[in-house]
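Here's the structure, in structure tokens; my notes come after.
All protein chains but one are shown in place.
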Amino acid sequence: MMTTINAFLAYKGIYFLTFLLLALGLSGIIVCKNYMKKLICMNVMQVAVIFFFLCLGQKDGGTIPVAVEGLSAAADYINPLPHGLMLTAIVVSLGTTGVGLALLLRIKEKYGSIEEDKIIKREKKF
Amino acid sequence: MQILLVEAVLLLILIGITLSIIFGKDLMTAVITYCGFSFITMFLYIVMGAPDVAFTEAVIGVISTIYFIMMLRSIDRRCK
Partner (left out) sequence: MKKKLTVLAIALILTLPFTFLDILPSIGDVNSAPNKHVSAYYIENAISECNSPNMVTAVIVDYRAFDTLLETTVMFLAGAVVLLVLARKPSIKNRIVIPKSKRMHKDKSGNPIYKTVNKDVMITVIQPLILVYAVYVLFHGEVSLGGGFQAGALIAMAYILDVLVIPDKKSVFVLPKKNSVALAGLGPFIYTLTGIICLIGGGMFLEYAKLPFPVHTAELHSIGILAVEVGVTIGVAATIITILNAIMERVTFDDDNY
């Protein structure tokens, strides 16, 4: 019973949950009317993409990619290439969030609020 | 080295946190829940076998939450 659950999760289940998280983040950006919540949902989408990349580099029976004395074959360690790419991606997402918050400050100063329908109503005055 | 059942449970918790962020009515609650979201993704990365990525996510999640909380000084807390 546990092995069939494990086999189902390895084949399709984890990918289904990952895509569900990505789709929920995307629908949060579309549906929410507050601009700050859109920025938070953008970070949620980022986590789903990073997890998907880490899933692709797994190996059965491998250990973390720090070299140990006895093991030296390629099948003993997890693939280190996606880890390196994702390290860069996390740090760049911090810069993106910072730029997004700076733009949000300018919008608040010009229009007086950060809800979408109020901004559309007040834009007609310009 | 992965334990797939633990990963599935953690992903379900993440989906629950996302739903509470979308349908909530208070911005301060959403930002503090985002800090919890970052913490649980750090556990998820450790179980996947990526300790470098988990270390980076732990530090940068805290800094991102601090940016959001600082913005809340000038933005009203209620939202629809």
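Per-chain residue numbering starts at 1, and chain names A and B are given in the order in which the chains are listed.
What we mean here is this: contacts are C-beta pairs under 8 Å (C-beta built on N, C-alpha and C of every residue); 3 or more make two chains touch, one makes a residue touch a chain.
Fair warning: this is a prediction, and the values are worked out from it, not measured in the lab.
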**Prompt:** For chain A, which residues touch the unseen chain?
**Reply:** 9-12, 14-16, 19-20, 22-24, 26-28, 30-31, 55-60, 65-67, 72-75, 77, 79-84, 87-88, 90-92, 94-96, 98-99, 101-103, 105-106, 109-112, 122, 125-126
**Request:** Touching the hidden chain in the full complex, which residues of chain B are there? Just list them.
**Result:** 2, 4, 22-23, 28, 51-52, 55-56, 59-60, 62-63, 66-67, 69-74, 76-78
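In this section, only the chains that are shown with their structure count from here on.
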**Prompt:** From the C-alpha centre of chain A to that of chain B, how far is it in Å?
**Reply:** 10
**Request:** Mind listing the chain B positions that touch chain A in their complex?
**Result:** 1-2, 4-5, 7-8, 11-12, 14-15, 18-19, 21-22, 27, 30-31, 34, 37, 41, 44-45, 48-53, 56-57, 60, 63-64, 67-68, 71, 74-76, 79-80
**Request:** Report the residues of chain A in contact with chain B in the complex, numbered from low to high.
**Result:** 5-6, 9-10, 13-14, 17-18, 20-21, 24-25, 27-28, 31-34, 36-37, 39-41, 43-44, 47, 50-51, 54-55, 58, 61-64, 78, 83, 86-87, 90-91, 93-94, 97-98, 101, 104-105, 108, 113-115
